[in-house]
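With one protein chain removed, the remaining protein chains of the complex are shown where they sit.
Entry: chain A
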Amino acid sequence: MPTEARSSGWGFAVPRRAVVGLATVGGALLLWWLATSGLRLLNPLRLPSPQEVWAAFSQISTGQGYGGATLWQHALHSLWLVAKGFAVAVATGIPLGLLMGWSRRAEALINPIFLLLRPIPALAWIPLAIVWFGLGDTGKVFVIWLTAFVPSVINAFTGVRGVDPVLIAAARTQGASTAQVIRHVVVPGAMPMIFTGLRLSLQASWTTLVAAELVGAFFGLGRVLNVAGQDIFPGMILVGMAAVAACGAATTWLLGRAERRVVNWRPAV
């Protein structure tokens, strides 16, 4: 059972760790500045200086932006696509995984198709998605859905199979119907595992989205990276990378909050 340290119980360690973390980041920035503009050890076309990155950031944040839109518009566009693809994957994958976990018959029926499709990496679907849906949003939502779907199904399935049979037996002896057993025993019991799957799904969704946008898109952070690469504009490439990281971290943080609200009954390890 995967568990991770929760922030509770750190006590006085928090300020100290924050100080150490800030010092490390500050040191790295200083080294970066020294290597690029301070001592000019590196070719600025390979690694831009902090000032160049800041200039690129200013350029894309204001006015015309870059690659057809401002940073916020690109980021919101990418976030929105991930949110849509992820939501569709969750809404389809979790019920399917629950069904396969609960019913051996459903598993026997669905699993072969699943085993057939599962080894195909989601990125390999991108060309087909473009052929089917073009370079617009639909194709991207489709590949994100494919990406996030597999971990959602597998973890919901594993979660159901991991529910202690004695708990199901106990609920039955108390007169619970099948629907009540599923709602009050199976789903909550599978929930920690489901969230593990969702975290994997979310990370993979961002990977897939950036790849799909690199291949071809009108907006989005992947498009920023793509255009900046063609323009040989290293400062803008770094801005794009940082924006992808920030969006990924923000969505992961939101998911963690949701998990702590839903799985509120577990001992904090």
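Worth pointing out:
Definition applied: a contact is a pair of C-beta atoms (placed from the backbone, for glycine too) under 8 Å apart; a residue touches a chain by one contact, two chains touch by 3 or more; residues count from 1.
Quick note on the criterion: contacts and distances are computed from a predicted model.
The listed choices are "Phosphate-specific transport system accessory protein PhoU", "ABC transporter ATP-binding protein", "NAD(P)-dependent oxidoreductase" or "Cytochrome c, class IC:cytochrome c, class I"; the UniProt protein name belonging to the chain that is not shown reads "ABC transporter ATP-binding protein". Within the full complex, the residue among A:A91, A:I120, A:A169 or A:A250 touching the omitted chain is A:A169. Listed residues A:P50, A:P188 or A:G229: the one in touch with the omitted chain is A:P188. Where chain A meets the chain that is not shown, the touching residues are 164, 166-167, 169-177, 180, 184-185, 188-189, 191, 263, 265-267.
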